[in-house]
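For this view, one protein chain was removed and the others were kept in their places.
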Amino acid sequence: MRIDPSRGLRAPLAVAAIGLALWPSVFSSAYDLRLFTLAGVYVLLVLGYQFIFGHVGALSLTQGAFFGLGAYASAILAVRGGWSFSETFVLSIAIAVALAALIAIPVLGLESHYFALATLGIAQVLLLVCREWAPLTGGVNGISGVPGIVLFGRAVPGGSPSLILVWSLVVIGAAVAWRIQRGLYGLAFHVVRSAPAAAGTIGLDSGRMRLAAFLLSAAYAGAAGALFVRVNGIVSPDVLEFPVMVTCLAMTVIGGATRVAGAFAGAFLLVYLPEWFRPLDKYYLIAYGAGLLVMIVAAPDGLLGAAARLRQRLMPETDVAPEPERLPRPEVPVTAPLIFRDVVKSFGGVKALQGVSFEVRRGEIVGLIGPNGSGKTTLINIATGLETCDGGAVLYGNQVLTGRAPFAIARLGIARTFQNICLAGELSALDNVAVARSLDPGVDIETARAQAMHLLETLGAANFAMSQVRALPHGVQRRIELARALAVQPQFVLLDEPAAGLSEREQADLAGQIKTLRTRGLAVLLIEHNMPFLAGLADRLICLHEGRVIGQGSPDEVRRNPRVIAAYLGEPPRVPA
Amino acid sequence: MLQVLANGLALAAAYALVALGFVLVANAANAVNFAQGDLVMAGGFVAVALSRLWPVPGIVLLPAVLAVMAVLGLALSAIAYFPLRGRPATAIFVSTIAVGLMLENGANAIFGAEPQAGPPLLPGAAIALGPVSLSRQSIAVIVTAAVLILALEFLFARLRFGWRLRATAQDREMAASIGIDVTWMIAFSFALGAALGGAAGLLLANSFFVTPTDGINYMLKAYIAVVIGGWGSIRGAVAGALLIALFEVVYPSLPLLVPALPVSWLFTETTATIILYGVVLAVLLLRPRGLFGEAVLRRA
Partner (left out) sequence: MTARLEVEAPGLKLRVGAGEIVTLLGANGAGKTTLLRAIMGFEALAGRICLDGRELGSTPPFRRNRLGIGYCPEGRRVFPRMTVRENLIVAARSRAPTRLADILELFPALAARERALAGQLSGGEQQMLAMGRALMTEPRLLLLDEPSLGLSPQLTNAVMSRLRDIAARGTAVLMAEQNAANALAVADRAYLLRLGQIVREGPAAELRADPALEEAFLGG
């Protein structure tokens, strides 16, 4: 598959870009120039929205509000305060970002439906305030007479010069967005969106990423609003009404929510279609809604996504796998064991863990066994920060792990895999592993991919590097998850049923790879039910039952332990059958 | 004073219907129906259209409005929900926003952008109740809504069909495992939710007029009611609606009732709305799961 599906569109997009750049030269009226400039403003707005809606996948409904806020800020400061363009431009962005930062605290942590509706509420409040606070905002009539752009003391007249200025800013904004989308950040957002449980465990601070995306979207919206009001000369509460937000949403969805080119496509389409269909006036708005609906159902990645897929279908190309590159040798800061001490956890009335204590030393392979419901996965979730514990602690050296966020624990050198595989299905195997290299600050996306290639090779999955993960067989996916875990260069690897669903051959391979980890000095804790698999592999076994350790020792010892046997096979019934 | 209270209760009754329609779909389909507010608006316009054909009291038109809106709800589920099963939640938000958009612009195209008045529920002027005279409309709205809510309560508490709806909302797989056609239950929930919203539209159209852009406002009210009352709780939605409506009506009237308060910008309807939103945001900050927690644990 293509690692970057848009690559196939490079040629047509380049042609389109040139066409777009030349188009204004045939404009004859001021109206045409203004419309084109307006389209540019919307491109900026949509580029911003792509960060929070496209990359993070959160339905924020404040984008229109930030836009309006930027517009009002510029208008008020320019008309009432006489401030210059550059001052108001910067301030509009700053004010939008400040509001975003303020509301991020209560709102960003909310789950999807609460977040959407909370942001809608905020947007409504802003609208009402603008309508009512007449002394400041001009009330229902808004503010008029906003001066045009003045740069370096010289007025930039409307028409072509304004167009060029606005579009220069658009190009800068697009370039920034493009860099972010194509780099490791783009992949990281993808993982935060489609495999959120795994994101923290590979060192991604999803909270910070979401905040950054939200602030970026506000910044772009504020800038767009500031430009909008300069081009139009007036601002009114209309700019804060819901239709503006819906237009932004429609442009983003129709163009393609994660592609920079999509912002251009969506903005142009929805600015110009009404112009071309003016006679249909009232009805084109209905078509808007219909178009949005059709898009979200049939082509969720928008026109650009559909175009990329079509191109791939007509002229399939595969990217060449990069040359593998070894990972740099990690410094091993601490050689201490991982200690579980009296860990207690309840879910509601159910006591999942009732005081579990043991340790895992470097250079060991420890197997964690026990019947269903004995608390094994809960233990790993607590060690990797996905759950909190009610009592006890997990220690690594002199660091207490319990209570830390998953990404912090990953950065300390603890990695894991999941019982139900948690990979980003639409990304390639290579990219799923490469994104985990982002926790090393010096690494860029090319290096990350090369290093990921090396990891896939060591696990015998090199042939699958360029394939989409969700199309891969189960056994291969498990290997990819393991490669991803190793990409963070951990000292401890916690594996949750890694052999589940693997053939005998694959199990033998996996056992070999785990032994290699031991040779390199890593420690491995694995949950397994597959005894034959564990028997030749584990140095020690720990058996849990109903939240307690009921047996520890060498595999032979534990398997002969009568308490362990009873736990698995069950006590025979007291009342005769 | 009594009239103020009556107005508040009438508004509450209508909001309760909107919120109920919203909660039903949220429970059964595990989906947020962004078009709920626009369905209210649509119901209002259906009432306006029908009353132009047959100039009868609104109460006579109620069954027709319910029927038309139920069909609309089924259509909504067919185009905006069922094609998107298995996709992330944002997809259904967007699809229902899209349908809401179509409803709004459809109404605009057919009826124009100006507010329209719907038919009064009952003909005749104010009712005398002792020394006070109350608007007939307020009483009629309260009674009608109460009847609808009681009918709903009856459906869920006594009728097997209602029990099947509840079962579907609580555990879809287990409902299927005991022979319930879950798809049909969900579709019916959409129909019911739309019918309730439409009924609210009819009830509100006379006193508050109906405008194509009303949708957002009602959507937000339903959402706030559900946040206050506890996501997924039917009784909570009604309680939440009551609180919102009473606040909206009583707050701006405070200067009239308490002469000591200055009549100023502090007591307008807009300020009331702003305070309401502010309170809700504060609630979400402190209790991200709503004031009374979630009655239904959603499958995120």
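A and B label the chains in the order they appear, each numbered from 1.
Just so we're on the same page, a residue touches a chain if its C-beta (ideal position, glycine included) is under 8 Å from a C-beta of that chain, and two chains touch if they have at least 3 such contacts.
All of these numbers come straight from a predicted model, not from anything done at the bench.
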- Just one of B:143, B:180 or B:279 touches the chain that is missing; which is it? B:180
- Query: Among A:139, A:183 or A:371, which one is in touch with the chain left out?
  - Reply: A:371
- In the full complex, which residues of chain B touch the absent chain? 160, 163-164, 166-167, 170-171, 173-182, 295
- Item | For chain A, residues in touch with the removed chain | 350, 371-373, 497, 500-501, 529-532, 535-536, 555, 559, 564-565, 568-575, 577
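Methods note: only the chains that are shown with their structure count from here on.
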- Query: Distance from the CA centroid of chain A to that of chain B, rounded to the nearest Å?
  - Reply: 35
- Note on the structure: So, in the complex, the side of chain B touching chain A is made of residues 32, 79-80, 83-84, 87-91, 93-95, 97-106, 108-109, 213, 216, 219-220, 223-224, 227, 265, 268, 270-271, 273-274, 277-278, 280-282, 284-285, 288, 298, 300
- Message: Applying the document's contact rule, which stretches of chain A touch chain B when the two form their complex?
- Response: 53, 57-59, 103, 105-107, 109-114, 116-118, 120-122, 124-125, 128-129, 131-132, 242, 246, 249-250, 253, 282-283, 285-286, 288-290, 292-293, 296-297, 300
